[in-house]
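Complex shown without one protein chain; remaining protein chains in place.
Letters A and B mark the chains in the order given here, with residues in each chain numbered from 1 onward.
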Amino acid sequence: MTSTAIVAQRVRSTTLAQRHPRLLMGSLGVLAVLLSFYSLSVGATDVSMADVLKAIVGDTTDQAAQIVVQFQLPRVLLAWLVGIALAISGGVMQGVIRNPLAAPDVVGVTKGAGFAGMLLLLAIPGIPVAAVVPAAFVGGLVAAALVYLLAYRRGATPIRIALVGIAVSAAFEAGIRFLLVRNPLDVSAALIWLTGSLFGRSMSSVLEILPWVAVLVPLIIVWARKLDVLGLGDDLAAGLGEPVERTRRTLLLFAVALAAAAVAVSGTIGFIGLIAPHMARRVFGGRHLALLPAAGLFGVLLMLFADMLGRGIAPPLEIPAGLITAVVGGPYFLYLLVKTGR
Amino acid sequence: MTLSVGTVPQPTEDATHKRPKIVTNKQRVTWATLVLLVVIVAGVLWGLSIGSQHIPLSRVPGAIFRADQPDQMIIQSIRMPRVVLALCVGAALAVAGALMQAVAANPLAAPEIMGVNAGAAFVVVLAITVVPSLSGAPTILLSFGGAAAAGVSVMLLAGSGRGRVSPVRLALAGVTASSLLISLTQVLIIFDENSADSVLFWLVGGVNFAGWPDVRNLLPWMIVGLAGAFAMARPLNLLALGDDMARGLGQNIERTRLFGSALVIMLCGAAVSVAGPVAFIGLIVPHIMRRVVGSSYTVLLPLCALGGAVLVLYADIVSRYVKPPYEVPAGVITALIGAPIFVYLARRQKVTAS
């Protein structure tokens, strides 16, 4: 039997979405685009849809249109990129670790990036802000590498990766707390970054994350089928000729890089990497070729929603998007636990 | 708290022998107890003699009973409550950790992993920033509420009521709940910059600001919690044999779990409300003690109390040397010790399918 056949056998295909995946995926995409347009007009000042349209066709003569182009557009684009990066990263991790509760937070990426960013922000006061992004990115990768190395004992089993990831995250969290205590007066800026927000982000942030998403997401989608094979369990996958450890390592690396890039530009926005893949799995089933793009779209919807709400809920105050994803994602996560506990 | 086995004719003797898991080496227990006690006495004297005011060790013993001179007063009204609180908080958190591991039948269950501490801390910060007029005794009750809400939901949701849950599942559930609570706490701090520095200090956990009122607030809960825990040692030992066997021996496992969880929440909620969420005590102390004296809760629980007391006491002492004359919270030190041990524990977890 070929691997495809086995995978097909294992993965139930009953939902409506799986019979018409393109249709549903298309409507999700359209929804995300519509929400983006609407989101462009949401904020503390009056911007009408007409202004948005004017700005889009390039007419930036009046101020509302300038607001749209200069401040709203980068945030909406960033919501797309961060949403896609976190959700697909989460989807891959859940596939590789074979645990529905895995997420970028679990393999240490988020806290590692958070620690590196805080270290720079707080310990070196004169540092240019631009340096935080690469530092956080490297921090995320280093943390994930540390997790993999520590979890490696004749191969890194998924469960050990998850457990060691939690432990390493806890270590970095302790480090973050220490930095916060040592530098009490500079903390507010650092805390905002830590909670995760698209506040004050500009086109340069978009350009920082864009290459990662543009390169890694297609690569991951191409490898989606390998995730299905890994899902069969190590022995069966190896029997089907898959170099299990190597595939797992490569996929994890891709996922980690995506998540690290997202955390580096937006701070630690939680729960998207956890719940977007779940939503996708419920609607589109477990086959990764459909699951991953759908997770990406759900991630985009969640990010757009969180950022939009953060801007629009109590102007002129800005509620960090990370808080909203936590408030929405937390209960959904609890619901998931109840469901999968049976 | 009489949760002992009741109807069982000859309960534990046979069971303990059948399962080599529960072993107690009497000699090791005696030695461990003695060593810990000596270490505690030494630590108490050390803790009483150091601080931003130099007070020679020779003046310490006298000051415990007299407080006429300023330096004696410093010892009596600042350093003594601090040392006592460190001992109490350590004992409470470590015993809570051991209880939790027993109740959840899970080696990685610990108040900080399960979101109990994060829940208590969130509610306390909420009270400080949103309703500043609430304080004192209500804080401890709020802290109970937070600890209970977070801990119970994680435990129930991770399915501990339905028999054994895989460690990874429990840890993932707890870590996710904690990260939700931490992110909520952070936002509260952002929106109320006023108290940011002091709240962040408190969030690391420590006994730097201890006074006798804190000890008075904690002590009743701690005594009830510890006494309850020690009284539950036998049912917990039965629980460790597995749900089926425990039930077969006439054990009401649901009731044991319920009482155990209530004690965990009482101990953690009280400790966190006075000292903040001091990290990793509940996770690492029971593991170390289990290594030393075996896994019978009859001796494990009291020794955890001693071990936790030692850990927090010494962490607090070291924290005074980090940045004199000012201080860092003891939680920084316990995290420094605890995090690598946690990584080690996670690494050596037996890998079973989840």
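Keep this in mind: a contact is a pair of C-beta atoms (placed from the backbone, for glycine too) under 8 Å apart; a residue touches a chain by one contact, two chains touch by 3 or more.
As a convention for this text, contacts and distances are computed from a predicted model.
The listed choices are "Probable membrane transporter protein", "Iron complex transport system substrate-binding protein", "Sarcosine oxidase beta subunit" or "Biotin synthase auxiliary protein"; the UniProt protein name belonging to the chain that is not shown reads "Iron complex transport system substrate-binding protein".
Checked against the full complex, the candidates A:23, A:50 or A:189 give a single residue touching the omitted chain, namely A:189. Contact with the omitted chain, checked across A:71, A:152 or A:332, is made by A:71.
Residue B:208 is the one among B:143, B:183 or B:208 that touches the chain not shown. In the full complex, subunit B makes contact with the omitted chain through residues 51-53, 67, 70, 73-74, 77-79, 128, 131-136, 190-191, 193-195, 197-199, 201-202, 208-209, 211, 213, 325-327.
Annotation for subunit A: contacts to the undisplayed chain at residues 43-45, 58, 60, 63, 66-67, 69-72, 125, 129, 184-186, 188-189, 192-193, 197, 199-200, 202, 204, 311, 315-318.
Keep this in mind: only the chains that are shown with their structure count from here on.
Annotation: 34 Å between the Cα-based centres of subunit A and subunit B. Note for the complex: subunit B touches subunit A at residues 108, 112-113, 153, 157-159, 162, 166-169, 171-173, 175-177, 179-180, 182-184, 186-187, 189-190, 193, 196-197, 200-201, 203-204, 279-280, 328-329, 331-332, 335-336, 338-340, 342-343, 345-347, 349, 351-354. Against subunit B, in their complex, subunit A makes its touches with residues 99, 101-103, 105-106, 150-151, 153, 157, 159-160, 162-164, 166-171, 173-175, 177-178, 180-182, 184-185, 187-188, 191-192, 194-196, 268, 270-271, 274, 319-320, 322-323, 326-327, 329-330, 333-334, 337-338, 341.
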